[in-house]
Structures are given as structure tokens and as C-alpha cells.
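Have a look at the structure below, then the notes.
Note that one protein chain of the assembly has been removed; the remaining protein chains are unaltered in position.
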Amino acid sequence: MSTINLTIDGRAIEARQGMTVLEAALAAGIYIPNLCADPDLRPFGACRLCIVEVEGIRGLPASCTVPAGDGMVVRTDSPLLETTRRTLVSLLLADHADDCLACAKNNRCSLQTAAAYVGVRERRFPKATRVLPVDDSNPFFTYDMNKCILCGKCVRVCDEVQGVGAISFVNRGYDTKIGTLMDRPIISSLCESCGQCEAKCPVGAITAKNYQQPSRKVKTVCSYCGVGCGLLLHVRGSKVIAAEGDRESPVNRGSLCVKGRFGYEYVNHRDRLTRPLIRRDGVLQEASWDEALELVATKLAEHRGKFAALASAKCTNEDNYVLQKFTRGVMATNNVDHCARI
Amino acid sequence: MAGLATTFGSGAMTNPIADLENAGALLVIGSNTTEAHPIAALAIKRAVRQHGAALIVANPRYIELCRYADVWLRAKPGTNVALLNGLAKIILDEGLWDKDYVESRTENFAAWAESLAEYTPETVAAITGVSVADLRAAARAYAKPKQGHAAIVYAMGITQHTTGTSNVIATANLAMVTGNVGVSGGGVNPLRGQSNVQGACDMGCLPDVFPGYQRVTDAAPRAKFEEAWGVPLSGELGLALTQMMGAVDEGDVKAMYILGENPVLSEGDASHVTHSLPKLDFLVVQDIFLSETAKLADVVLPGSSFAEKTGTVTNTERRVQLVNRAVARPGEAREDLEILLDVARRTARKLGLSEGLFDFAGSEAVMEEIARLTPSYGGIAHSRLGDQGLQWPCPTPEHPGTPILHVGKFTRGLGRFVPVGQLPPAELPDEEYPLLLTTGRSLYQYHTGTLSRRVAGLDQLMPEERVEINPADSVALGVAEGEPVAVSSRRGRVVAKAKVTDRVPPGIVFMTFHFAETPTNVLTSAALDPVSKIQELKVCAVKVERVG
Amino acid sequence: MNDDCGEQVRVILSGYKRERRWLIPILEEAQRKLGYVPEEAVRLIAEHVHLSESEVFGVVTFYAFFRTTPTGKKQVMVCRGTACHVRGGRRVLQAIQRELGIKEGETAADLSYSLETVACIGACALAPNMTINDEVHGRLTPQKALEILRADKEEAV
Partner (left out) sequence: MGAENGHRTLCVCEGTGCVSSKSPQIRQRLEEAVRSLGLEHAVTVKPTGCHGFCQQGPIVDVEPDGIFYSQVTVEDAEAIAASLLPSGQPVERLFYTDPVSGKAIPYAKDIRFYSGQQRRVLRHCGRINPEDIEEYLSVGGYDALKKALVEMTPEQALAEVRRSGLRGRGGAGFPTAQKWEFCRQAPGTEKFVICNADEGDPGAFMDRSIMEAVPHAVIEGMIIGAYCMGARRGFVYIRAEYPLAVRRLRTALRQARERGFLGRDILGSSFDFEVEVMEGAGAFVCGEETALMASIEGNRGMPRSRPPFPAQSGLWGKPTNINNVKTWASVPLIIGQGGDWFAGIGTEKSKGTAIFALTGKVANSGLVEVPMGTTLEEIVFGIGGGIPGGKRIKAVQTGGPSGGCLPARLLNLPVDYETLAQAGSIMGSGGMVVVDEDTCIVDLAKYFLSFTEKESCGKCVPCRLGTHQMRGILERITRGEGKLEDIDELLALGETIKAAALCALGGTAPTLWRPFPTR
């Protein structure tokens, strides 16, 4: 992959061929405010916050769509850029519900970040008066188009990455919004509830229900189908509170399906077995580990050779290895199988 | 898996999932990929929608992928061999095959080609119900993609038949004759159902092989394991799951240990399982919930969920990946490995065997032994897995893993064409049971529902079983949308609400097996593929009646 | 939508390749034949061109030519081009709204007329203009527009 050299704000920057100016800047640690650019999605160029000045190009091109060119000279700030960005942010804020403190995306909202960066602190335009209905129909996430900035990330991830196309831009001009066929609730669309729209939404327009901030994230592998998607489990205390697709995983590159993303909940379920059970008088009753294991060992030892084990396609390689080793090495039989449904 | 082992020498997905995106044509057969393997389906959809790949879907039921398909082959259930042989015959007759590849990389071509003689398009059309025009369109699209190679993707719709092994061999023959094995964007790609089915197989949790598919009946590997473990080992084939119940009935098996599985709901002719398990003298179930199977146990041991353990799993593309503990276990529940080791040590002690066999400090140490004894895992260690994992075969600590199998040379040397013939399913509709039941999965539930039913949102999205039935049949039976119906077979009866839809063709009903309230597998047949011992869950004869 | 409608859409679809680029021509034909693009048509068309129904709906709602609700038998379009604007087009529109009892973008309850405005029909030299089912009427005054409409209603009877 060939590299190119360009100058951004007087700094010499090296970038990979094929990068946009925005990508080159961000990679070099130069922040340009942006709302609709995303490394997983094709350039879109709608929010216009990432405008820059490029020598030899007329006007203020959006850095998220301009390919970085060798020898390019770019400025990311100038009085014109600053006023323009301030006006853009003010326009967005005029059209955006303003209950930041109560918003699930508070403190991780890109619009807040942009407003702080460009220095918008007061209302400049009259507040939009239209109120759009909140769509609460999905069990996992909520659509509130009063907070939508039409960056299109949800539509694009649903189409480009997930290949579902449950939502689309509907109408045009000022009436444009994100919607489904005949404007129905999301639950009655083709939506497969993967929640990738929520993951990509930079503002509070699409939020996970019962969102909580995690105290840490743990990398692991999804427990459902055989694809083996990379997960980041969000943990708070001793509870798994959310799952996020691992962008570094070569398997899913950040994508998840509904089960991968929301299906972790069983881990916390009240039905979880917490103590060994032994059948006494026909009824399973709680017992101590030592009691249970002694009984198991005693009974199994009695049936050496007349034993069979069923390993698990949900357990680890190490678990299964030990079970077959036990079956073959101790129980002296090759009667070991699993629900190999292929 | 036996099918691919016979033809290629290795029974696993040949190409990485991400590589499906590079295919110029895709044949998806017996796989409802978007529901059963949603993220694998993304690569297929991207290939089609963003790179213009041709998509051929072979499925009796209308699935989401049909929306993107250039050709949809709505073959009757149980006619896969005829369908695949028919495609191969057209490819040969129209000269669309890869002569150089066949000559240099394969054997037994002539005998196989001869065996196709009877599979003329007209005959195949009659057997499968697919038009000759669609057969030709599919054969051409698969054999001559506009760009790149052609990939085959399949799942249980191919394997869960009495002819499962033949079905798999037929896909392999098709891929070889068009030069599509051992190349990027090609291959034969079985998608595996559960998070670690591949790993469980790799680890030798099969009655005929030690870890790494080393046969128990072969002296050399047996000697190797005997030496490593310091115990004598049986050279006799063990019982497959599907044979175990019979052995229980016969009294040949007295005790069973079931780790995290729920055969009471997942196995074909499930009543047989429910009936047999109580005959055991002793049943241990290790699980995280009191599953339908655990309820029959003598001892239930509370294990750990994936979020509470550390170890590795191997996905469908042979990628060994790290599972990391995120949270503590609830109550007194213990880590699965710890329980297994404890049971093993205590039992060994009682039998006067060495406990040292199970003296592992943790899962990482277990993997060290696996690597030592399993050539394809030879280079695998927890410390190497990182973000990317490693795809086996990975024989040495320096080996980067193997994304694509059979590059330049098949695992068995030359790819072998194996003639296979169409045979009818074990049970077909008749007067008494006039409809054909086929089973599958839904996106919103998983397997027997043990996990997914305990996620409130998922249960809200799909709260109950719905029997899919064609509008024509619903009219004939006087069944309306949403009405409860009884579905019965020679083996059992269940009740569920009807979903009237032309996703299923007339004469066919579809059900999932996710719901304990509607244990679909009491209906299905226990008939087995003679080689793989997999049950024929995709075809059985049923009748549907109104209830109440 | 009744089955007949679905059948009509299937007939339309049979004339087009299953590629996205035919989406707008298909929608145009459906709009012309059915008077609007019903929900069921959106579904059938989406499947034909390998798109999701929402994506097709997004296209339908982008273009002014398409309707998702039934339109009147007669479609009155009042031009809101510049020439029409400066020559009193707005008063013509107001008069028509009063006469038909519907506003711009609406359809009469008896499905007799729909009223639309159009960016410009390009008959600027005759401004102000309107069209009734593709027939252009120029040099309008509010009075003349009403006469034309009333004559049209008579004819319909």
C-alpha cells in the first residue's frame, strides 16, 4: 500500500493511498468535527461539519469525501470555517430536542462534542415546533426522531453492512426523516433487531433501552451459532449489561445479530442453577458440592465400560477435551459424542 | 463431515467466512443463512449486492436470501442428490467444467461422470420439481461466474437427511469439477450450528476419533494417546448419540454424563430420548439451567456460562478463538472445566487410576496438552490467539494458520470424485400422514431455547412456535391464520398455532424446535444417515388437524 | 389493495429486468396504471429489484410524482414556476382550492379530483398555467380557471 504526503495545518502528514482527508487527519491525531463519517461506512458528506480548506479546490469541501492527495495542503481551521461550523451546529440544535441530561447518549453524544468544539453555547435560531412520535415498539431500542440529525449512519449500516434495509430516508427536504414502509413502527418492518443502528447512532435518536454505562469491557466470543463473532461484553459490577460487536474481530468486524447483541441476558437470569442438585426420593434437592461429586464419582466408577458421555457444542475445547479424555481414559469406552447437528 | 473427508480428506469449511464476499457466484443450499448464521449471511449479501455476485438459492422454503437470488431452486425436500447431480451433468454436457483442474488435482472422474448419465435435466426436473430452465440457469451461473470463483454454502438442510453424506459428497463433486476448491472465493462451506460444534469435533468428542480426527481404530494414534495418558485405550468404535438410546434400552449403557446439552428437545424422535433416559441407572447433567434433560437427572451440577469462563472455541471456519471470563459465577456454580476435572480425578481415584491424568492448572494447560497430541492444533496456544485467533491446521508454534484448505493440493492428495445416487427419504407422506414436515431455526430463538427463551426481548420477538402452512393446505384443512393446530406423526403429536404463508410450498409444513411447549422433535424421525449417524430431521410425514 | 391490483403490478414487473436501475421506470408505470403506488405494489416491486420495501418506499417518497394513497380520477396540477408566480399563479391556486374544496396535495373524498402543485411545467410564456391530466391550460385568471374546471366537471357528468 503506497503512502502519500500532505500538509494539514502546517504539519507534514503521511497517509495511506485511498484515505480521505478526514481519515488522514484523524489518523495523524488532528481532530475535525464530524457527525456522519464512519470508518465502517462509505463516505456520505451530509453533515458538512468536517469542511476544510484545500489549496486548489474551490469552496469548502467536506474532508470526509475528499480523497487525500499527494502534496495536498489542507487547513482545518480558519475564521470562515469556524463561523460556518458554528452556524451548522446552531441549525442542528434548533432542530433537536434539548433534554441532554435525560438523554441516554448524554456525554457520549457527537453533537454535544461538536457543539463544544465549535463553541456554540446559546440558542441562535427559534426552536423547531414539530414533534415527531417516539417509536418504542422494539423490545431492545427506541427511535426518537426528534433527536435525529439525519447523518444516515443507521440507514447506511442497515443497508451497507447488515444488508437488511429495514429503514430508509423517507420524504425529502425539511420533511426528510428515517422511516420504514408506510411509516410503520420499526417492529413491523423488516428490522431484525440487530441493534447496529443504535450502535452507530451518534446522538440520542436511537438508544438502547435501560442503557447503563459499563465499568469495563471484556473481549470474548459469542455463545450462539457457529460463526463465532467477536464480542465486547460490557460489565458493571458482576453483571453483564450489554454486548458490542468487536470491530477488531476478523469474523464479524463489528457486526452482530440480535442474539449476539442482546442475547447475553440469560447469563443474569434468575433461573440459573447455583447449587448442585441430587435426586432424593424422586425429587431433585440441593446438595453440597462434595456430596454431589462423591456420588457422581462413586456411581460412574460402578459403570465403567457401560458409560456414555455427551459433550457440548456450547462448551470450550478444553472442557470437551477433558470430557473425552475422561470417557476414554477413565471410563474405558469410546462412547462419546455431542449434538453434532452437522 | 464424513462426506468432505472422503472427497477432500478433511471435513471442515474450506474457506473463511469473510472470503465468501470474494465469490463471483454462490450456491446456498440447505441453509437459511440469514436466520441461522446471520453474520455469515452478511458476507453473502455483500458479495451479491456490492460486488455483483450471482446467487443461487436451493431451498424448498422461501427464505430471505431468495430476495437477492438470481435463481431460486425450490427443490422438494430430500432430493438434493438429484439436484446436485443434475447441475453437474449440465455442467459436463455444456462443457462448463474445468478440465485442467480435474486432470491435475482429482481422481476417479470418469467413473463419476459415467454415474451421472441418468441425471438428465428432464429426469432431475421430474424428481426435484425444479424447471429445466432454472436448472440450466443455476448450472451456468455456478460454473461460469462473471468474475472470480464460485462458493457452495450449506448447513443442516444438506446433512440432516438419511442421504446426508451423499448430499455432501455431491456438493464436493460439483465444486471439484468446476475447479472451485482451494481457491479464494470458492470452496465447500458447511456452516456449523453451535458456537463450538467444530471444536467439539476437533477435540474428539466423537465415537470414532481421538482429537484431531485420529481414528480410535488405528493402532498408531491409539498408541500415541495410551503413551501420553498412561492408560490402555479401547480400539472399538463407540456409540454415536443416536445409538446411545438404543444401548440404554438394551442395558448396554448404564450411566451417562451430559454436558450442557438438551437432547430431550434437540434429538429426532425425542420421545424415545425421554423414554430411555430414565432407564439409566445414573444420569449426570452439567448445565447452567434446569433444562428438560436436567430434570431427568440423578445429579445436576451447576456449571458456568460463556461469560464466566476462560478457554477456547473453534468456529465454523476453523478459527480457534479465546473466550474470556467477564463476570463471576452465580452462587456456588463452578467453572465447567473445574467440575469436569474434579469428577475425573475423583472417579479415577475410586478406580485406582492415576489422578495425575487430570492435573491441569487451568484451561491454558489443557490447551498445551491438546497441542501436543493434535497435529492440526500443534501450534495453538492461548497466548497466540489475540484478536484474530488462528485457523487450523496450525501445526507449529510459528505457523500462521490456514485460512483456505486444499490450496494446491487436497489434504488427501488428489480430490476424489465419488459417485452418489438419489435415494428417497426414510419416510414420505402417505394417506395417513399426507404432509411433509421440515424443520429449521428462527433468527430470534436458538436451538432448544434454553438460553434464548431466557432473554425477555427475544421471547417477545418470537414468543411461540408457529406451524408454517401453505394457503392451499390451510384451505383444504379448514385452518385459519393463528388458529391452533395439532401436528402428528407416527411418533408423536404437538400443538401450535398455524402461520398461513406461501413461504412453504403446498404439501409441506415447517416448524422450529425452539420451544419446550411445542417439542417438534417428538414428531421427527430417528432414521439415520448410515455413515454420519446424523438424523433425518429435515423430512418426515405428518398430518395437521384443527384443534378445538 | 385487491388481488387485481397485485396482478397488474406483476404484469408490469414482467416487462422489467430484476435490477435496481429499473426501479423508477417501474414505479412510474405503476403510478400511471394504478393512479398511485399502493403498499402491496411497493412490496412486489422491492422484491423484483432485490431491494427492501423501506428502500423502495424511500424512493417513492422522494419523488413528487409518486403517491402512496389513491389519487382522484382527474389530477389538477397548478404550476408554481417563477413566471406563474409573478403573474398571479397563487391567486389561481387559491381559487381552485376553493372550487374543489381541497388543498394542495389532497384528494377529494369522492376521488374525483386531486390537486397538486408542480415546480414548473415549462409553459412559462403562457403563465399562469395548470394541467388537468396532462392537458395544459394557460393564460389563466382565477375566473378562467374556474370556468375550465366547471366545464371539466360537466364533461365528467
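The first chain written gets the first letter, and so on, giving A, B and C; residue counts start at 1 in each chain.
Criterion: a residue touches a chain if its C-beta (ideal position, glycine included) is under 8 Å from a C-beta of that chain, and two chains touch if they have at least 3 such contacts.
None of the values given here were measured: they were computed from a predicted structure.
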Looking at the whole complex, which visible chains does the left-out chain touch?
A, C
Given the contact definition stated above, which residue among A:51, A:97, A:115 or A:208 touches the chain not shown here?
A:51
Among A:10, A:39, A:173 or A:282, residue touching the chain not depicted
A:173
Tell me which stretches of chain A touch the chain missing from the display.
43, 45-49, 51, 57, 59-62, 65-67, 80, 83-84, 87-88, 91-92, 94-95, 125-126, 149-150, 152, 169, 171-176
Touch list for chain C against the chain that is not drawn
19-25, 27-28, 49, 58-59, 62-66, 79-87, 118-127, 129, 134-138
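The rule we apply is simple: only the chains that are shown with their structure count from here on.
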If I rank A-B and A-C by number of C-beta contact pairs, which comes first?
A-B
From the C-alpha centre of chain B to that of chain C, how far is it in Å?
54
Determine the centre-to-centre distance between chain A and chain B, using the mean Cα coordinates as centres, and give it in whole Å.
29
Roughly how many whole angstrom separate the Cα centroids of chain A and chain C?
42
Touching at least 2 other chains, the residues of chain A are none
By residue number and range, which residues of chain C touch two or more other chains?
none
For the complex, give me every residue of chain A touching chain C.
159, 164-172, 179-182, 189-190
Within their complex, state which residues of chain A touch chain B.
139-140, 160-163, 192-194, 218-230, 233, 235, 238-240, 246, 248-253, 255-260, 262-267, 269, 271-279, 284, 289, 292-304, 306-342
Quick check on the complex: what are the chain C residues that touch chain A?
39, 42-43, 51-58, 61-62, 68
